[in-house]
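Structure below; questions to follow.
Every protein chain except one is present and positioned as in the full complex.
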Amino acid sequence: MMRFIKFVAVAAASIVILAVLGTFGASEYYTSQLGSGCANCHEMADYVGAVHGSNHRNVGCQDCHTATLSTKLRHIRVHLTHSWPEEIRLRDVDVVRMTKNCQQCHQQEYATWHAGPHSATYSQIFMNDDQNSKQHLMEDCFRCHGMHFDGSVRDLVQPMNTKGPWHLVRKDFGDQPTIPCQSCHWIHRPGTVQEKPSGRFSVTGSAVNGTLAFFDRRERMHFAATSLHIPQLQDGARLVKMSADPRQAMCYQCHGPRIPETGTVAAANHWGPQVGTGDDRTPTGVHEGLSCVACHNAHNENTRASCATCHASKGECKLDVAKMDTTYFNPKSIHNIHWVKCTDCHQHGIPRSTATSQVAGQ
Amino acid sequence: MKRVNAVVIGAGAAGGIVAKELSTAGLSVVLLERGKWYTSNDCRKDDLRNQRTTLLGNAFGPPDEGNPRVWVDGKGISHIALPSEGDYQNNAACVGGGTLSYGAQAWRYLPQDFRMRSTYGVPAGSSLEDWPISYDDLEPFYVKAEYEIGISGDDSATPFRGPRSRDLPMPPLPVNREFGILEPAAKRLGLHPINIPMARNSIPYNGRGPCMRCRWCCGFACEVDAKNGSQNTVIPIALASGNCEMRTECMVKKILMDDRGRAHGISYFDADGRLQEQLSDIVVVSACAIESARLLLNSKSRLFPAGIGNRYDQVGRNLQGHHYTGAVGYFDFETYDDIGPGASIAVTDYNHGTPGLCGGGMLANEFIRLPIHSLDRLPTNTPRWGLGHKHAMRNYHKRTIVVIGPTQQIPTEHARVTVDASVKDKWGLPVARLQGNCHPHTFEIGDVQARRAQTWLKEAGAVDTSLMTSRPEVRPELIEASQHQAGTCRMGNDPRSSVVNRDCQIHEVDNVFVIDSSVNVTNGGFNPALTIMAVAYFASESLVRNWKGTGFRS
Partner (left out) sequence: MRTKQTSTAFSRRTFIKMSAIAGAALASGCATHQRSNWEFFTEDEAATLTAICDQIIPADDFPSASQAGVLNYIDKQITRHYRRHQRAYRKGLGRANQVSQQQCGKILAVATPAEQFHVVASLENSDKPFFELVRSHTFEGYYGSPRHGGNRNAVSWRMLGLDEPPIRGRSLYDLKKGTPS
């Protein structure tokens, strides 16, 4: 009897020791050598490999990914039972948490983003009484707001009607950002290490940050900015001169024009997508051909502090362009900075010399 | 569980409407649905796993596990089919039913479609019959469906349509490039092309915005909720009435009959697999043609040993769908502008009136063109693989137009649903067994339709064409029921040759109703959704009219 008890005690002790060693080992395994431990599980190898080829090559897995002990044990179980999902990806909670980890190194960018509308939270977007009373919330909201959310819109907000009052089902998401870093940045991108771009305003490939990529909710994957499409817009029948800057292809994914709608002149004439429809703000007039990011800081949508980048000196007319009567100076102005034309002010014809300097300014 | 006035089985096109009509009229209703309440998030525009292309499974049910069916081939050999396989003849199993993921063409049948026997006589070997109701009986309910569900389009340009007492509530969407190519060609051929009526918002309607013109309609759920099905129109109204409770993932086992031959409720397996009973004054079966027939046949009792409504062996007969044929046209210029919805133009000139043909069908341009659909729709001399195939894909994916249409099937009583006691589903219920085919004349009509599509495409400038026909000698067992399945509980005045009366009430059991495509006597040469909805409004109206407050009086 005593022998049996002793045997049980020894067996139990061994199991405990093995378990402790196992979990301790698993933890060590994760932290070892910048993720080579993680890469040993071949389902993770591609992800680890991608990071090692990128600018984050000196960052260890655990610097960004905080894995609890239970997560680690789950990974081991999934690995042993061969039951990892078809697409290995982060859960929504992990994605929003990660913005804080990005902040550790990218403080400037984080601060700019945090100060602007691109950091709008789930409650700001989805608990907006004005919008919710006008239109049913729909899955498509998530395309641009909350693309990482796991679940349907009804799992986030209830009730699903235009009467309200609405409440967040996922209260933990109330103050989380709908457009976290990973909406536009692809950390585990395939490819090579990228040099710092030489010129900020270059429209050639080298100025495009390699991580710049749109996270498409449907495929649940990133598409690199350079592979995205820039639509050819029309102003009436006229083809608008479009900037070829691949960075602004990101903007069009959410700030896009509508296909001409029922009852519009454009639809009746079979014209293409029109400038200024939907959420499009493609410039026409004096600023036609400029990229969105020529004036806007993508992290916070704000325009750069001054128009001086292009308008270095006061023009022929001796005016400070930043103080002209446009929406840049005064949001209530009738002259939208995106579409303002010379003739809006020079209604009796443009002085010849002024016209030349405007073009040169572009 | 508390006894209710009505149990409605199936939350699809018809069941949703019945639940809404009854609950807003003050009846207490339990709406049972075997599937889940899916959203577009459950498919996210997956090319390979949706309700139309089911290579990696279907998106909106039923799941492949535990839901088999049996089908019988031309030699009489039985096979098992899973829901993601074509021979299963699947429709969706979810809240909204087929209307969650349909293409949303919302056609009215033509007046002749309700009088097929009177118009054409009975082809030998067929069970062609007239409906006991006429187009005029249904017209007000077509209007009601068009306004409550929300239909856009404009069919005023054709004389080949039934009279309309009210215009459609929404104008058509602006046309796409295929419309611009096909319309003048159709007019040159003397046809009358129209903007297809669609259950899709072209302008804001019912608190939901207009279509965003993506190309994923048919087989997918709408992300902007511009496509109108029962799940985003009538079912929310039913639930908001306070009189309707919907229970999802509930599989009905049988209809319970009392000793006087009347139904007093149903038994069902709830979401956790527990057997429950729900007592009710009336039972409405709206589970779609195959499953409705299966439930009636599985509801055997002492007084109804062959199942409910089956005294004359009629339940499950006349299974039909649509025989799709058409043609692919290849052009030397880009015809495809990637602006949805694909189907935009149709002609109804060929539905009736061709000498020697017993009906016909509508022809329209094809719905969506995802690359995965183009692979075997290339010019006939294209290599099946290799660089030649790749180049053909690159050349023709945006330079083809497909014109296709549902030929009205000539029904036979040999095409039928029975139950197979040797194969059980995951609840232990005998599964549906499908056998038989439509009348051979259907294929003759289909071939004519395909050549007409080819003529239209050639007139539109196609440099090459290929026909899309499927002949019975290739697939003698081909039923083609799936999403358009109909006919298994025929509506009629004679109990010996039909299952329900004109009010969709089972002849021999006055408090059991079948309200869905099962009652369609013939299935028209059109997508059937709007007619299913109109019949549901029609039947609900007479049901409510005959409801006396304490019970149903026949």
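Order of writing sets the chain letters: A and B. Residues in each chain are counted from 1.
By definition in this document, a contact is a pair of C-beta atoms (placed from the backbone, for glycine too) under 8 Å apart; a residue touches a chain by one contact, two chains touch by 3 or more.
These numbers come from a predicted model, not from an experiment.
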Omitted chain's touching partners, listed by label: A, B
Listed residues B:Asp46, B:Asp87 or B:Asp349, member touching the removed chain: B:Asp46
Given B:Pro210, B:Pro236 or B:Gly265, the one touching the chain that is not displayed: B:Pro210
Sole residue of B:Asp73, B:Asp338, B:Glu508 or B:Glu541 that reaches the chain not shown, by the stated touch rule: B:Asp338
Hidden partner chain, touching residue among B:Leu375, B:Leu467 or B:Val544: B:Leu375
Touch with the omitted chain, as defined above, among B:Met170, B:Ala185 or B:Ile404: B:Met170
Residues in chain A touching the chain absent from view: 18, 21-22, 24-26, 28-29, 32, 37, 40-43, 45, 76, 79-80, 82, 86-87, 131, 134-135, 140, 214, 216, 218-221, 223-224, 227-229, 231, 252-253, 255-259, 261, 273, 277-280
Absent-chain interface as seen on chain B, which is shown: 44-48, 55-57, 147-148, 150, 169-170, 203-210, 212-215, 224, 338, 371-372, 374-375, 384-387, 389-391, 393-394, 397-398
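Everything that follows uses one rule, which is that only the chains that are shown with their structure count from here on.
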Mean-CA-position distance for chain B and chain A (Å): 41
Complex contacts: residues of chain B adjacent to chain A: 39-42, 44-46, 152, 170-175, 180, 202-204, 207-210, 212-213, 221, 223-225, 232, 236, 240, 339
Complex contact set, residues of chain A against chain B: 134-136, 138-140, 142-143, 151-154, 160-162, 217-220, 258-264, 267-268, 270
